[in-house]
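Selected chains only, in their assembly positions.
When the chains are written out, they are named A and B in that same order, and each has its own residue count from 1.
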């Protein structure tokens, strides 16, 4: 660990760290935005270079672009290693591994061309896009969504468990009723059909032919059509609940540091001492 | 009833009962989890043994696995009969019948091989999965959902009645407009089409061909697309309502009669006087 960071003077490392890993300075924010643009562009390159027409006419420029992005991301990876306080910990972290995986395939493909397909791993870097949430007013909004999702996790699991059982039972039923001659060749195919139907996707690649099968299909569709109300209702209530809590959790008592007083409260609810006047520079809280 | 339970000493029966039927002891919880794993695995066996490729190459191991699960479930069924306070009542209960149906087909298939298909009945045991709700923090969450569904039941029935009438009327209309030559061979097929369309599933196996038919189809789709808002709105309001009832207290300040103090508040937020201790017999309020 020492040997690696010793390649850079301490204050350089410090500045590099602030630029690369943080986003509170102008340079740090600029770096994050530029990196995101580079990631999106490199993903875009991967996407359009998969089009047969592009492969036929522009494989060389695409290969050059790919190498440019690979070198860029390699430089970024080295800079991260150099500036990180604990390079090894970064290298083994979630984003560290993704950053490495994003550049490795291009190098490996020189030796083993078959590995070139792995370049698509670069797509995973897209997840850095979520870092943009760090940058702006989106923190708060993404926070509302993730807290709501977290609060709703158990209800959603109960719902998904219910859906799974429904899907297995109806998939089996249709396998027995319609049988292989109508495309329901096995129970897994029946389950696939049940998911396609319950979610009201309706590809139409496996459809019922018998009258009973059509009647059951109608029931499954109506079930899926009604049951969607459950996760929707859960999320609606949870988001509402989080938004409402947000509106009241800013004030802190000066005596006992208890948080979460109502905007109209005059006394601390925990120690009874008088609260200071409510002041806020924030956009008016959403009182739900 | 006596004769059956007489096979086991009383304290053994008692312990077996606690392990098998209850889930408040460590052993009881372990048993429930193990049983659930066995059910899921046996269902998984049924599912993959229906795949033609598996049938061709691995029918023997599958048959062995099936017999293992059958013997396991038979042992469990006997243990339940032995330990139950009223074996007959258990045997005739909902789960008792399902437990029996889950093991019967394998035995019957020895005599009458045609009955083997009935083994799929085992899938119904999946419903024991709902017992997992007994085990954990899911009780509360599932409670919110089922109370909300219960409160919403009449509104949802009114909605489904409305949908049924819509579906019958438009199914008949399309049978008349499009006729058998475009696939609408009868009114039931028209109703099937109407459900496929109103729920926005859209298999595409029966589609309008005439201009008028397409216009009506567009209307039905837009109707289905808008009308989904009704069950969704119902559930949203009901879940919100249930969650709120759980979360809100009726604590009132004895001095100024201000209501709605947080469960953890010690002083009135409006006049600063001390509140009495919070007492509640209700299930713990939702953290949301």
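Basically, a residue touches a chain if its C-beta (ideal position, glycine included) is under 8 Å from a C-beta of that chain, and two chains touch if they have at least 3 such contacts.
Predicted model, so just to flag it, every value in this text is computed and none were measured.
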Complete complex - number of sequence copies, 2 represented: 4
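Just so we're on the same page, only the chains that are shown with their structure count from here on.
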Complex contacts: residues of chain A adjacent to chain B: 151, 154-155, 157-159, 161, 165, 168-169, 172, 175-176, 180, 185-188, 191, 197, 200-204, 207, 211, 214-215, 217-218, 221-222, 224-226, 228-230, 232-234, 236-238, 240-242, 260-262, 265-274
Sites on chain B touched by chain A in the complex: 43, 46-48, 50-52, 117, 120, 123-124, 126-127, 129-130, 132-133, 137-138, 141-142, 144-145, 148-149, 156, 159-160, 163, 188-189, 191-192, 195-196, 198-205, 224, 228, 231-232, 234-240, 243, 247, 261-262, 264-274, 287-288
